[in-house]
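One protein chain is absent from this view; the other protein chains keep their places.
When the chains are written out, they are named A, B and C in that same order, and each has its own residue count from 1.
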Amino acid sequence: MLAAILSLTILGAVLGAVLGVANRFFHVEGNPLVEEIEALMPGSNCGQCGFPGCAGAAAAIAAGTASPACCPPGGRSLAVTIAQRMGVSLAPGGADDPGPLVADIDESICIGCTRCIRACPTDAILGGPKQIHNVLRDACSGCAQCIDQCPTEAMVMQPVPITLQQWFWPKPALQG
Amino acid sequence: MNEYLLLLLSTALINNVVLVKFLGLCPTMGVSKSVDAALGMGLATTFVITLAAAASWMLEHWLLAPFELGFLRILSFILVIAAAVQFTEMAIRKTSPALYESLGIYLPLITTNCAVLGVALLNVQQGYGFLKSVLFGFGSALGFTIVLLIFAGLRERLALASVPAAFSGAPAAFITISLLSLAFMGFSGLIPA
Amino acid sequence: MSGRELFMAAPAPHAHAGADVGRTMRRVQLALLPATLFGFWVFGWPAVNLFVITVAAALLTEAWCQRLRGCESRLWDGSALLTGWLLALSLPPWAPGWIGALGGVIAIALGKQVYGGLGQNLFNPAMVARVALLVSFPVAMTHWVAPLPLGSAGAPGFVEGLRITLGSMPVPDAVTSASLLGHVKTELSRGVDLAQALDAAGGTLSAWHGVRAGSLGETGALLLLLGGLYLLARGVIRWHIPVGVFAGLALPAVVAHALDPAHSLSATTHLASGAVVLGAFFIATDYVTSPNTASGQLLYGLGIGLLTWIIRSWGGYPEGIAFAVLLFNALTPVIDRYCRPRIMGRTRRGAPIRATQGSAE
Partner (left out) sequence: MGILDRFLRAAHFSGGVHPDDHKRPAADAPLRVMPPPARVYVPLVQHIGSPARAVVAVGDLVKKGQRIGEPQGAVSAAIHAPTSGRVVAIGDIVAPHPSGLPVRGITIASDGRDEWCELEGCDDPFALDPAEIGRRVAQAGVVGLGGAAFPSAVKLSGGLGARVELLIINASECEPFLSCDDRLMRDRAAEAVDGIAIMLHATGAREARIGIEDNKPEAIAAMRVAVAGQSRIRVEVIPTRYPMGSEKHLILVLTGREVPAEGRPSDIGVVVHNVGTAMAVRNAVRFGRPLVSRLVTVNGACVRQPGNVEVPIGTLAGEVLAFCGGLRADHGGPARLLLGGPMTGMQVPTLEVPVIKGTGGILVLDAAEVGEGEGGPCIRCGDCMRACPVGLLPLEIAARVRAGEVEKAAGFGLVDCIACGCCAYVCPSRIPLVQFFHHAKGELAARARGTQRNETIRTLTRAKAERLERDERDKAEALARRTAASLAAATEAAAAVEKAAARTNEESGACA
């Protein structure tokens, strides 16, 4: 009995010591994944994902509680990049995926109040007081923070129109 | 020399740990979705099995047998295996974070890979010497890695096939591994037991 | 003649060479026909019955599975017919009908349709069925009969043949024979020398003209060779796999026979016996389950040949080509992974080649 207790204790102690030393040797600082993912996010903290800011979303994605595709402004390309980095597979985008949305201004009802300009985190809206505003499509992150600001509902989110240079063949219908 | 070679061949192919003895099926099904991950898992398991085979031999012959502690065998073997797995896990996390992530939960679960404990216990049962024990462990692990690799290759192709909904995923994988097992039966009788 | 939506959108190319899957299947079947008819002649009515039952089972299973899946029927593309056909050729000619029927079901259901049908399977369906039958029913699957050509004395008539196939009449003992490989294996395991064993068999087992015991379609090796050459000439198959199989089997056999003629068969005997020719030209070359590249195919063929020789020489089974094919089917994805063609402008490893500025030529 004593031999059994003693031997197991010694065994445990020796192995524990070895692992302790190994832990010193192979120590890994923090979780680099969260920082890496956060660096990929748009950083506009728009909150469309339901997390408090991009940092929160990055932490949730790294922890596996949020999908890599949870960021609407980042769109498919961001989702794919993150999924690749994490080594997980992404649910294929459905046919109803309209692609990224960007803000658009109905010029006939814009009153030039500049509220949207102040709300825009990327300075994607041009225009001055009492002038009709305009959205720079390339700079719009699609965060939709301007939509609620507009007093006349002139702001709408719309899919980016496909141009000739960007068009490509759809995937052939499944066979077999 | 010939004897050792035959032992290696026999454990790796003819008495394959996965397809003939049906040990270690959990990681075989779990980590066979990509060839790269399968290779990583195979190498990690090879390391653990070989180490565990050596350590368990020492434990058996220097501790358990002299003090007649045979009843502690499983307990102490698991202890050694768990320590080896912990060590491997730390090492992989440090050296290859990508592999660490792709292996996920299956890395710590090498501890519960019955092939590892099975090999250690079979060594005792067969009464192998030290060198043979290590070789038996290594051969088994080699067999495990080979099957994992082949199976991962097959599953990568399976992922591209239009498998009927009722069979997609695990069912098709199980049928595939059973057919693979059928193919391995061709090795039977190669070396008289 | 104007207006939109006149022409359906389709990507280039807007031309086609005209090849189709059905044509390939028909050519393979044509190549198999002489050897099959020869098998019918050598083994008589029971063989015909077995063939019909096996092929019918394969076709019915295919139709049933396609119906279950609710996809459009591709029953007549010839692939299920070919699978059943190849399976029938690999069975003992007087095997009971239920063996053929079960084999047909296993081949199509487990070997093919589980994976999604044509082109999706990982293993050769006919060989899956053959190995499954061999492992499950070793007695029935190694019950060989001596050749009793149609019309010869003692050959069963149509009714007798039907009764043999349906199992209501036992196969007469006098007819029972052994295949050459099985005979050699038994004798060697009893410690009998090879020369004696072959002498005792009296040469009838290894007759080159194919009137010998063996499975339904394998005995007419010369006719199979002819069919294989036709497939090569037609471009249906390429030479790499058959040559690989023959070389992989013959080379070690030559060496072993030179070292120990008393216990190892000569290369010619190896090549002419069993299902090597059938396997090399018609089974190992199955597109779906073999590697694509020339180097991969050669490797795959060599592996099958070598493994067949190993199993025949030392294994528990007298014939190993079915196991070897299945095993290398499993290795095909791995082979494909490492044997890839070189991409133009790149090295074999995939890096762009270095530009060498200078005069042309």
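To be clear about the criterion, contacts are C-beta pairs under 8 Å (C-beta built on N, C-alpha and C of every residue); 3 or more make two chains touch, one makes a residue touch a chain.
Quick caveat: nothing in here was measured; it's all calculated off a predicted structure.
**Q** Quick one: jot down which shown chains the absent chain touches.
**A** A, B, C
**Q** In the full complex, which residues of chain C touch the absent chain?
**A** Interface residues of chain C facing the absent chain: 1-7, 9-21, 23-24, 74, 77, 116-120, 287-288, 292-293, 336, 340-346, 350, 352-361.
**Q** In the full complex, which residues of chain A touch the absent chain?
**A** Missing-chain contacts on chain A: residues 40-44, 73-78, 80-81, 84, 92, 100, 120-124, 138-141, 162-164, 166-172, 174-176.
**Q** Write the list of chain B residues that the hidden chain touches.
**A** 159-160, 162
The rule is simple: only the chains that are shown with their structure count from here on.
**Q** When the centre of a chain is set as the mean of its C-alpha atoms, what distance in Å lies between chain B and chain C?
**A** Chain centres of chain B and chain C, defined by C-alpha means, are spaced 33 Å apart.
**Q** Provide the list of chain A residues touching at least two other chains, using ranges where the numbers run on.
**A** 176
**Q** Note the residues in chain B that touch 2 or more other chains, in rising order.
**A** Expected reply: 162.
**Q** Residues of chain C touching chain B in their complex?
**A** On the chain C side, the touching residues are 69, 110-111, 113-117, 120-123, 128, 131-132, 135, 307, 310-311, 314-317, 320, 322-324, 326-327, 329-334, 337.
**Q** Which positions of chain B touch chain A when the two form their complex?
**A** Interface residues on the chain B side: 59, 63, 67, 69, 71-72, 75-76, 79-80, 83, 86-87, 90-91, 93-94, 97-98, 101-102, 162.
**Q** Could you please specify the touching residues of chain A with respect to chain B in the complex?
**A** Within the complex, chain A contacts chain B at residues 3-4, 7-8, 11-12, 15, 18-19, 22-23, 25-28, 32-33, 86-87, 174, 176.
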